[in-house]
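A single protein chain has been omitted; all remaining protein chains appear in their positions.
Up next is chain A:
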Amino acid sequence: MNDKKTSKPTNRREFIQKGMRATLGLSLAGLAGVAAFKASADDYVWQIDPFKCVSCGRCADYCVVTPSAVKCVHAYDLCGYCDLCGGYLKPDANALSTAAENQLCPTAAIKRKFVEDPYFEYEIIETLCIGCAKCVEGCSAFGNGSLHLQVRHDLCVNCNECSIARVCPADAFLRVPASSPYLIKGDFTTGNSTSNPT
């Protein structure tokens, strides 16, 4: 009958020690959990849906970065490689040439390269592009719409409230996962996105 253990009362020092250990353990576990969640959770960044964009020109003027973090990108697989490129040449161009007076882009940010008769390739010079979408409008009106705008994430400072999104008349600005930050035409229509638009 004396087998029955008598419970030893916990003294104050032991109680505080156990309490401290438990608190520390729980804190560490919580910290690890938060860190793991942060590491696995995807951040979001701003991007333009090219199918909603109306080429209003506001991307050039309303970005907090100068020149704008929005640039024209070229979906080469959609391009017709036209000599008569509506995105490169002014509608009333006097010749199909690279002469400044014939170029539509206000900053001459499109490079025209001969491929083979009568095809030409058009490359965006990003350092010159201001994201005005003039070429986008010309390409959409007369061509295949291969030129379109995208927020470049090497330039974008990812404001909490994007100042362009605030004035975008077409609600074309979206929050997209940072792991797939671009909505490139062609890929985008098939449900994929690419990490590098160039």
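Throughout what follows, a residue touches a chain if its C-beta (ideal position, glycine included) is under 8 Å from a C-beta of that chain, and two chains touch if they have at least 3 such contacts; residues count from 1.
Assume contacts and distances are computed from a predicted model.
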Exercise. Which of the following names does UniProt give to the chain that is not shown: "NHL repeat containing protein", "Glycine/betaine ABC transporter permease", "Xanthine dehydrogenase YagR molybdenum-binding subunit" or "Carbon-phosphorus lyase subunit PhnH"?
Worked result: "NHL repeat containing protein"
Exercise. For the full complex, which residue in A:50, A:67 or A:143 touches the chain that was left out?
Worked result: A:143
For this session: Could you please point out the chain A residues that touch the chain left off the display?
Result: 55-58, 60-61, 80-86, 91-92, 104, 106, 118-119, 132-134, 137-138, 141-144, 166-171
